[in-house]
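Here the complex is missing a single protein chain, while all its other protein chains stay put.
And then subunit A:
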Amino acid sequence: MRKPFIAFVLLGLFLCVLAACSASENAANANEPEETDNESTEDTSTDNGDTIKVGILHSLSGTMAISETSVQQAELLAIEEINENGGVLGKQLEPVVEDGASDWPTFAEKAGKLLEQDQVAAIFGGWTSASRKAMLPVVEENNGLLFYPVQYEGMESSPNIFYTGAAPNQQIVPAVNWLLENKGDSFFLLGSDYVFPRTANAAIKAQLEAKGGELVGEEYTPLGHTDYNTVIAKIRSEQPEVIFNTLNGDSNVAFFKQLSDAGITPEDTTVLSVSVAEEEIKGIGAEVIEGHLTSWNYYQTTDTSENEAFVENYKAAYGDDAVTADPIEAGYFGVHLWAKAVEKAGTTDVEAVKEAAKGISYDAPNGTVTIDGDNQHVYKTVRIGEVQSDGMIEQVWQSEEPIKPDPFLEGYDWANELSESLAE
């Protein structure tokens, strides 16, 4: 007798929770009045009203949450700063946060929700190439705007995406050149098995061939792989001077730990990583990665007055233990670049904003960044750094000026064949 009663109470409770989400009334219950309500709000364009909606779409749950949450925080910080200074076009920005859940179809679904349901003026989001590729058709179909904050493999230039992370020629190509000049010419390529390492290494191999470097090994491990003993045995027998590391995520923790346990020091073989920043070093442990190199456009230690203020504000907002890193910074200045373009265009209309964004500059923590009108990437300074015992990265080299983005590596003779085959 008691059980059915409890069950009914529970069902009631469950329905209450569902009703609580009525702000986003789900289609299943197909409640007619609710739905018409939704449709009428949909008609209001983002330009009317007191606020401008912008979408924030990162993984807040799942394996990528650890990296993407801090980018989301930086973007919210930028939005807060803009709002404190009077907003954009005299209106406050209203962030609509969604969770991509480390699942690519979810990224596509939520991008659709932000553009069709919330009618956001722009989306800031994504981390993995797979999440970007999942959002791309949705953003193009709805003629939306996406600001993507992470360095990536290049070979893409969607008219609806602004790429604020590094193109390969702003991170990988200069790093290889620098290594050839300063560390040696025998290279071992190690990466996770997916689009970024595969494409990056295809370019590196062409570059090594042209510049007289020597490739002694190339290994790929599945994402999330944690046993590197076989790979390290190969490294030991090949004795490369440089390991070019495109591993992503947790694999780095296992790899650096096992490399250091095997007694291979940065003096014997230097590892240069392109997916390890301050945030990841916290997880790896500074003691096992100390002395190895990274290539990025920004470090927490980068010496500009803008960065001093940025680090201070970020720590004030998210605690003294919080560190800033390249993708965090790219997410941050992406919001500011968009806001500047909207101010210049005088509207949030996508075509007008894209037109206004051409050649627009912003004094970001890493220096002045400028949007390249040809491909919607940004001019960025390249920096090679060495990991210190306190987990910070100290710059050992930087490019003289911000480098023009070249996602298809068109400016490099050795990459001609590669970019032709990859650019369809």
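One rule holds in what follows: contacts are C-beta pairs under 8 Å (C-beta built on N, C-alpha and C of every residue); 3 or more make two chains touch, one makes a residue touch a chain; residues count from 1.
As a convention for this text, contacts and distances are computed from a predicted model.
A.B. asks: Determine which name in "Helix-turn-helix transcriptional regulator", "Urea ABC transporter permease UrtC", "PolC-type DNA polymerase III" or "Potassium-transporting ATPase KdpC subunit" the UniProt entry assigns to the undisplayed chain of the complex.
C.D. replies: The record for the missing subunit names the protein "Urea ABC transporter permease UrtC".
A.B. asks: Among A:66, A:202, A:352 or A:392, which residue is in contact with the omitted chain in the full complex?
C.D. replies: With A:66, A:202, A:352 or A:392 as choices, the missing chain is touched by A:202.
A.B. asks: Among A:130, A:272 or A:371, choose the residue that contacts the chain missing from this document, as touch is defined above.
C.D. replies: Looking across A:130, A:272 or A:371, the contact with the absent chain belongs to A:130.
A.B. asks: Check each of A:51, A:117, A:258 or A:399 against the chain that is not shown and name the one that touches it.
C.D. replies: Here the residue in touch with the unshown chain is A:117.
A.B. asks: Touching the hidden chain in the full complex, which residues of subunit A are there? Just list them.
C.D. replies: Touch set of subunit A with respect to the missing chain: 3-4, 6-8, 10-11, 14, 17-18, 20-21, 23-30, 32, 35-36, 38-39, 42, 60-61, 97-99, 101-105, 108-109, 112-113, 116-117, 129-130, 133-134, 136-138, 141, 153, 155, 193-195, 198-199, 202, 222-223, 421-422, 424.
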